[in-house]
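Only one protein chain is missing from this complex, and each of the others stays in its spot.
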Amino acid sequence: MFSKCPVSFKILFKNKKKKTNKLLQIILNSGYKDVLMQSVVNPQNISFGNLHIEPKKFYVIAGPCSIESPEQFRETAAFVKEHGASILRGGIYKMRTKPNSFQGVGAEALQWIAEIKKEMAMPLISEVTDPRQIPALNDYLDGYQVGSRNMYNYELLKDLGTYNKPVLLKRGFSALLDEWLNAAQYVLNGGNTSVLLCERGIRTFETKMRNTLDLASVAYLKQHCNLPVIVDPSHGTGDRNLVAPMACAAVAAGADGIMVEVHPDPAEALSDGFQALNFENFKNLMSQLKPFVEAAGKTLVSYV
Amino acid sequence: MFSKCPVSFKILFKNKKKKTNKLLQIILNSGYKDVLMQSVVNPQNISFGNLHIEPKKFYVIAGPCSIESPEQFRETAAFVKEHGASILRGGIYKMRTKPNSFQGVGAEALQWIAEIKKEMAMPLISEVTDPRQIPALNDYLDGYQVGSRNMYNYELLKDLGTYNKPVLLKRGFSALLDEWLNAAQYVLNGGNTSVLLCERGIRTFETKMRNTLDLASVAYLKQHCNLPVIVDPSHGTGDRNLVAPMACAAVAAGADGIMVEVHPDPAEALSDGFQALNFENFKNLMSQLKPFVEAAGKTLVSYV
Amino acid sequence: MFSKCPVSFKILFKNKKKKTNKLLQIILNSGYKDVLMQSVVNPQNISFGNLHIEPKKFYVIAGPCSIESPEQFRETAAFVKEHGASILRGGIYKMRTKPNSFQGVGAEALQWIAEIKKEMAMPLISEVTDPRQIPALNDYLDGYQVGSRNMYNYELLKDLGTYNKPVLLKRGFSALLDEWLNAAQYVLNGGNTSVLLCERGIRTFETKMRNTLDLASVAYLKQHCNLPVIVDPSHGTGDRNLVAPMACAAVAAGADGIMVEVHPDPAEALSDGFQALNFENFKNLMSQLKPFVEAAGKTLVSYV
Partner (left out) sequence: MFSKCPVSFKILFKNKKKKTNKLLQIILNSGYKDVLMQSVVNPQNISFGNLHIEPKKFYVIAGPCSIESPEQFRETAAFVKEHGASILRGGIYKMRTKPNSFQGVGAEALQWIAEIKKEMAMPLISEVTDPRQIPALNDYLDGYQVGSRNMYNYELLKDLGTYNKPVLLKRGFSALLDEWLNAAQYVLNGGNTSVLLCERGIRTFETKMRNTLDLASVAYLKQHCNLPVIVDPSHGTGDRNLVAPMACAAVAAGADGIMVEVHPDPAEALSDGFQALNFENFKNLMSQLKPFVEAAGKTLVSYV
C-alpha cells in the first residue's frame, strides 16, 4: 500500500526530527520544487494541426469567448484570419460562476463548428471541462484549453496526458508558479509533452481590473522552463481598452503568443462581452502589436 | 440553440447600451448575485448516516489527512470518538500539488475502511476528486468532501447534485463568497439539498500561515444563507499550534462545526503532517473548545 | 560613514558569495527575523492614565470614528462607559483617502475634548498622523493610535518611542506579521515599551467585507511576543452586522481587547458611518461578548 509513496519522501519523513523545524521545511520544499521545475523539460514538436510551434515566432490565438452560432463563429474566424491570427479559439462548453448562466452550445454543435474550421483552414482550440468530454471532442479540436477553474483538476490533467493533442493550461486564479508548473507536470507525466502555459491574470485586491496580469511570470517561466508561454490580456484585464497595451507588453516580456476574445458585436455577446474586442479593435491591436513583435526579434505567424 | 440562455440575460444584453457602462454593470451584477444568494435556501434534513445535523448543536469532524493503514485509521478513529468527535474524516483519494507525492490509498482500501467505520459506528466523509469515482465510493461514504481545488469543478458538483449524500464544499483558495455560494447552487440545482460550506482559509500575502482563515465569512454566511458552516482550522492555518485558538474562534464566529486533522504521529504522516494534531493536542483542543461551545449556546454532539 | 551599518550586516555581505543564493538569503533573513521577534519582549506597566493593562483582563475601547461635536462625543462616551467600555477612542485628526473628505476637528477641539474626558473619568486614545502633532496632543491624550496608513511611517514611530504614552499600533493594510513586529520595534527601540498591536483586517481579493480580519495573527502574536493584542472588528469587517460575531471570535482567538466604533446616529456620521454601531448595537455586542470573555478565563474591565 505504501508503494505509491516515492522513496525520497519516505526518507525525508523518517529522518525528520519530531518537532517540525519550519525553516528546514522551507529549504527542503524549495529544493524539491527546483528539482521538479528542472524536470519540466524539452517539450518538442508541439503542433496545432499542421501548425508547428517554433521559437522566434509569435502566434495570435483569437475568436469569440463562446461560439454562439454558425454566423457569429464564421464571421469572427474569417476576420481574425484576415488580420493575422493563426489559431482559432471559441468556447463550446463554458465554465460559468452562476449555474443559470449560458453554459455553451455543447456537443451538438461540434459538426458545424468542424465545418467552419475546415472552411477556414485554421486550427481550433476549445476548453474541456470534464475528462468525459474528451472522446467526443478529440476528433474536432486541434488543442485543448484547460481553464483557470480546472488548473487543479488533476484527474482531467492526467487524462489529457494520455492524448497527443496540445494542452493550453491556464493559470489558476491564485496559483503559485510552482503549482502551475506542477499541474503541467501532471500532463507531461502521462506522456503528452505538448503543454503551453497561459498567463491570464491573478486575483488581487485591485478592483479596477478583473484580474492583475502578472507579466513577470512570463519572463520567469521563459527563464526557468521551456514550455511556450501564451498571455490572455482579455481575461487578464477584463477591460477591452487595456487589451492592446497588455498584448504589446506581453510580447516585450517574452511571451510566445497571445490569446484574445473577439466578437462581431461585444454588447450582444452571451458571455464576457465587456472584455471582447470588436473587429475594429482587433485590427488596431494587430497594427499596434507588429512593431513590438519585431522589436522582440520575432516573426508573426499568419496566413496573410 | 439560444434556449439555454436565461431570458433575463437576453433582456439585459438587448437593452444594454453599446458602450458598456462599467458602473451599471456592477449594479446589475450585484443585484443578480443577491437574487442568487436568496435562492440558496432551506436545505433540510442533512444527515450523515444516522447523524442528523441540527441548529444549536456543534459537530467535530476529525481524522487523519490521509488514511494510510488500517492500524493508523482505527487508532485515530477510536481516539477522536472517545474525546468528542462525531464524524470521521480521512482522505482516500488525495489531491496533491506534485504529481509524485503520495496520492492516497485509493479504491482498493474501501473494504477495510468500511469495516473500521462500522466498528466505530461513526459516519465517514472523504474527498471525491473525479465524478467517475462516485459510484464506487457511494456505498462506503456518508458524505462527500469537495476540496478547495475542486470548488470550481462544476461537472463534479453537478454529478454530486444527483446523489443524496451530504456534500461538504470547501471554499476555493481565492474564491469570492459569491462564487462559493454559486458553486453550492450547482449541487442544489441537481436536487441534492444537503450542502455544508467549509471555510478553510484563503490565499493572501501573509507567509507565516499556510492560509488566512477568514472567519468573517462564517458570520456573513450564517446571516445570508442557511447552509451549515464548518471551519477547518488545520488547513486554515497550516500550523498545529494555531488550530485550538482558531477552533474556539470559529465557534464564537457562529460555525456549526469544525474539521481537524489528527494523526497518531504527525511527524510520520504521509501528507500535511505539520498541521496535524497528535492525540494529546486533540484532547487539549476538545477541552479548550467546550466552554466556547457553551458560551455560544450550543451543545457538542458526541458519543461520550 | 559606514558606522551606521550594524556589524552583523557587514559580515553578512562580506562573506556572501558573489552570485546571490536566493535560498541562503531566505534562511538568513528568516533567522534574523526570529531574533528580532525574540527581542520584542517584556513590555511592562502599560497604563492608559490610571488604567493598568493586565493579563487575564479584557478591555473594550469604544467611541466614535471621528469626534464631531461636544454633544456627540459626550453622549457616546457616557453610553459606552455605562455599558462596559473601559477606554475611549475618537479621531481628532483623520486620515482620509480623499483630500476633500472631512479631516477631523483638529487641535482647536482639544480643550473641550479634554473636559469631556475628565467628566467621564476615562482614558482617551486618538490617532496621531504627524510627529509634529505630538507636543500639542501629549497633554490631552492617554495613548496614541497609529493607523494602518502610518504603520510604515518610521519617523513617526521613532518619535513616539521617545514619549512615555502607550502606542496602539494598527497593522498596515498588507503588512506581514514580521513587518508589523519590526514597526513595533521602532517604538520600543526609542525606550517606550508601552506598545499594543491592533489587528484591523488585511486587504484581500474578497469584496463583501471592507477587509479580511486575520484572527490567526492574534493567536500567532500571543504565542510569539508578549505585547497586548487588540482587535478592531469595525474596520476589520466594515459591516456593522459582523462586528459582534467578530468581537466574540477575537476573544476566543486570545485578544486582550477590542476597539469598536460607536455613534449616536451612524447614518449621520461624518466618517465610516456604515461600520459604526448605534447604541442599541453596542449594548447587544456587550451582552454577546460577556459569555465568551468568561469562557476565555478573563474578566471584563469596566466601571459598572
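First chain written, first letter: the chains are A, B and C, and each begins at residue 1.
Here, a contact is a pair of C-beta atoms (placed from the backbone, for glycine too) under 8 Å apart; a residue touches a chain by one contact, two chains touch by 3 or more.
Since we're looking at a predicted model, the values are computed, not measured.
Which residue, A:Leu160, A:Leu215, A:Ile230 or A:Met286, contacts the hidden chain when the whole complex is considered?
Checking each option in A:Leu160, A:Leu215, A:Ile230 or A:Met286, the one touching the absent chain turns out to be A:Leu215.
Return the single residue from B:Lys81, B:Lys117 or B:Arg203 that touches the missing chain.
With B:Lys81, B:Lys117 or B:Arg203 as choices, the missing chain is touched by B:Arg203.
Of the residues C:Glu82, C:Glu119 or C:Glu155, which one touches the chain left out of the display?
The missing chain is touched by C:Glu155.
Touching the left-out chain: which of C:Thr76, C:Gln145 or C:Asn182?
Of the listed residues, the one touching the omitted chain is C:Asn182.
Kindly note down the residues of chain A that lie in touch with the hidden chain.
Residues of chain A in touch with the missing chain: 174, 176-178, 202, 204-209, 212-220, 222-223, 236-237, 239, 241-242, 245-246, 248-254, 291-292, 294-296.
Could you list which residues of chain C touch the chain missing from the display?
Contacting residues on chain C, toward the hidden partner: 1-2, 4-6, 9, 13-14, 16-20, 22, 25, 32, 36, 68-69, 95-106, 108-109, 129-132, 148-150, 152-155, 172-175, 178-179, 182, 185-186, 189, 203, 266-270, 273-274.
Which chain B residues touch the hidden chain?
23, 26-27, 30-31, 174, 203-205, 207
FYI, only the chains that are shown with their structure count from here on.
Looking at where chain A touches chain B, is over half of the residue numbers used by both copies, so same, or under half, so different?
The interface of chain A with chain B is built from mostly shared positions.
So, comparing C-alpha centroids, which chain is the farthest one from chain B?
The most distant chain relative to chain B turns out to be C.
Please tell me the distance, in whole Å, between the geometric centres of chain B and chain C computed from their C-alpha atoms.
Those two chain centres are 34 Å apart.
Find the geometric centre of each of chain A and chain C from their Cα atoms only, then give the gap between the two centres in Å, rounded to an integer.
The answer is 45 Å.
Starting from the mean Cα coordinates of chain A and chain B, work out the distance between those two points in Å.
Roughly 29 Å, centre to centre.
Indicate the residues of chain B shared as contacts by at least two other chains.
As it turns out, chain B has residues touching two or more other chains at 174, 178.
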